[in-house]
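Note that this complex is displayed minus one protein chain, with the remaining chains in position.
Naming follows writing order (A and B), and every chain is counted from residue 1.
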């Protein structure tokens, strides 16, 4: 369709009142003229967003603590117009292997963190080297975890005649909707394909491992991550990102029960009871004023100030930046890794793990006591918004003890597994496929994690006790012992 | 109490402002005069409903897309009055075996879909032949499922002297509060009984299998279903029906984890974060305008239009009408059944199941490819409200692959079960009572279902992975194998 006709259509676009004064680029008007009826939901979503009603050059003028953009200056193509379809979907076309000719415009299918960085460079930079941004490779490039993934998600074929169970390689589709649904896929451009539409045939990029919003997605421009994981999808909402339902998509039981533990905690109780009266849009986010109890974002990444505007914690999009100890995902607790790319870690036994199977850490790859202390101070400062320092000290002393005890419970399970290997009850060829091996995984990945999370977030008694907690750690150990002896 | 006195009382009824202009029938005023103080909660509930403030003859005059009633004309007794107690509880008395004399009026205890059909005939007709309306018989008339039900819900008596465990027949009460709580009971009128009340002794029908709001309830007028399952209870709320908490009562883990999967999905995340700003009352329900992400009702049955009022999907109260493949409840995936009454299905082995135990479908009872395609087009049209067609195509290609793989995982379990039967590890007399048989059920009823739902609703990674997903499908298979070899 010729560009001129599209622009004619643009004049007819009904637009919400608040946005009428905002100028849209001609390109964005052209996008809207069709997508208003082709995909009306995302247009509505965008119309409700700040992007639709904000001129970036106004956004940069806000006082530092109130700013939602981190760039210091707005470049030419973004001057004078709101942030519409074309402003985001046309960036860095040369890097985007998913760029394609679309009714006279060069469009990228996927908007990547690198594209967002034109206005939000500090956020992108913080995120870029985080564990989250590296979530794809931290799984795909780690042979230990890849073997676990393939053991679990491959189809098993029983052959009764041969008395065997054959394990097939997992399909790309299944990997996409299991582990890589959170970790992020590598979106690949296989070529182009034709699609029949109301406006005739169109040519589009043929993408593999797509759709996917995993936080560590590898994008066709080579960048890592998906901002839409937490700021979905054309509303780019800070509110949604600050609510725990967002983190809950990936951080939940049985392996990462952060959300479940939060829900049972006093903080979660207050959030669930009072959330409708809180302000999830405010920047900065004022403790006591905008909210009465923390959500995930409060402790892990938001810019938090007092009601009077005094900073309590700086914003970060490196979601591990305030963490000193790594509670989950691995066999034993250990100091946080130095880098977001954890696939480079080697323990003393040469395995790509931050501790040995008996719990000995690999200090060369982990942060030291000084850095741990610095990070803990940030979190304690946040706790101190509502709790006195003695309370906080006792809380973290309790956590330290729990980590020690829970690691002992994992060590007990590991020792029983080693005995099973020695006894020939299980073989070491694949450490993930036999029943006793799966019980061992259960001990650290589900049960130990639950107790550690519940201890860290204080007050989710069932996750320390009867639901995946000490009850099951104890019972699981007993069942392992019954198999071994 | 004489009718005249009741009407005198009626003058004293305090009534909310908005309703004052609405005329109530004399009979309804009489009901209210007592029930205002006898059961004040349901009176308040009704007062807040549209029924209390709407004249049906006004409701039929609305433009077609805005109509909440589907009848074309209002019959005499409903003319000029709001829809009150008596208008619903007095209908079709000759058919209602639960009709009784109550202070001078002939009242039905239960209001059935057939009664509601006086104003909502299209909804009742769509519902009448659906699987939901047949949910009671689809269980009660299927000997395979009845045997499962009786194996599970009957009391077991251990006799240590005789070294036996005797299985008793389940009680009516337990059947009422387990399977038939969702599937619906058959409410039977056993006779009449006396009840002591503040106003003296009254005679009422003596009902068995009551109370119950199961969606496939057999009513004393011979009709099937309970509108109050989803539109509870005297508020007849469209809002509650559209919120996923309603569907969640029956469609939840471990056997039907639709709600759990939704909660973890991006759609659920957005709903939980933004629901307070949405309009759950609007008819039609406008995508982008009234809501930003779908709930169960959006995809499965509501009338959906664009913000401009262009229809995207027509309303249906046959909740399977938009479904082409049957994901849950049965051993293998298969095309949707042709009729809501699935108790008539016979597979090639003569079992009342839509596939054989090895997965071979019974095509005579299932919809064909054309019908499947037509239904899929409706759902894809809904997705297209926010997602482009390539995204949608990839999504459903992924689902197709998942169904194939998950069915293979169920087949693997079935083969191990067959071997157990051959080995004499379990007997075939009752295929549900031995440990390995229960593991087989677990494989398809809990684990396969979870993965299939999570794939269909896109983005509930734990239900494909560690929580009832591939992790447990794999582990369960291993444990079956350990028992068999």
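The rule is simple: a contact is a pair of C-beta atoms (placed from the backbone, for glycine too) under 8 Å apart; a residue touches a chain by one contact, two chains touch by 3 or more.
Values in this document were obtained by computation on a predicted structure and should not be read as measured data.
Of the candidate positions A:288, A:311 or A:368, contact with the unshown chain belongs to A:288. Considering the full assembly, A:274 is the residue among A:79, A:169 or A:274 that touches the omitted chain. When the whole complex is considered, the residue among B:54, B:213, B:314 or B:376 that touches the unshown chain is B:213.
Residues of chain A in contact with the chain left out of this view: 263-266, 268-270, 272-274, 276, 287-289, 292, 306-308, 310, 384-391, 394-395, 397-398, 401-402, 405, 408-409, 411-412, 415-416, 418-419, 454-455, 458-462, 464-467, 469-471, 474-475, 477-479, 481-482, 485. Although one chain is not drawn, its touching partners on chain B can still be listed: residues 14, 37-45, 48, 151-153, 155-158, 160, 163, 165, 171, 173-174, 176-179, 181-182, 195, 197, 204, 207, 210-211, 213, 232-233, 235, 237, 239-240, 243, 245-246, 248-250, 252-255, 276, 433-435, 438, 445-446.
Everything that follows uses one rule, which is that only the chains that are shown with their structure count from here on.
Our note on geometry: chain A versus chain B, Cα centroid distance of 35 Å, whole angstroms.
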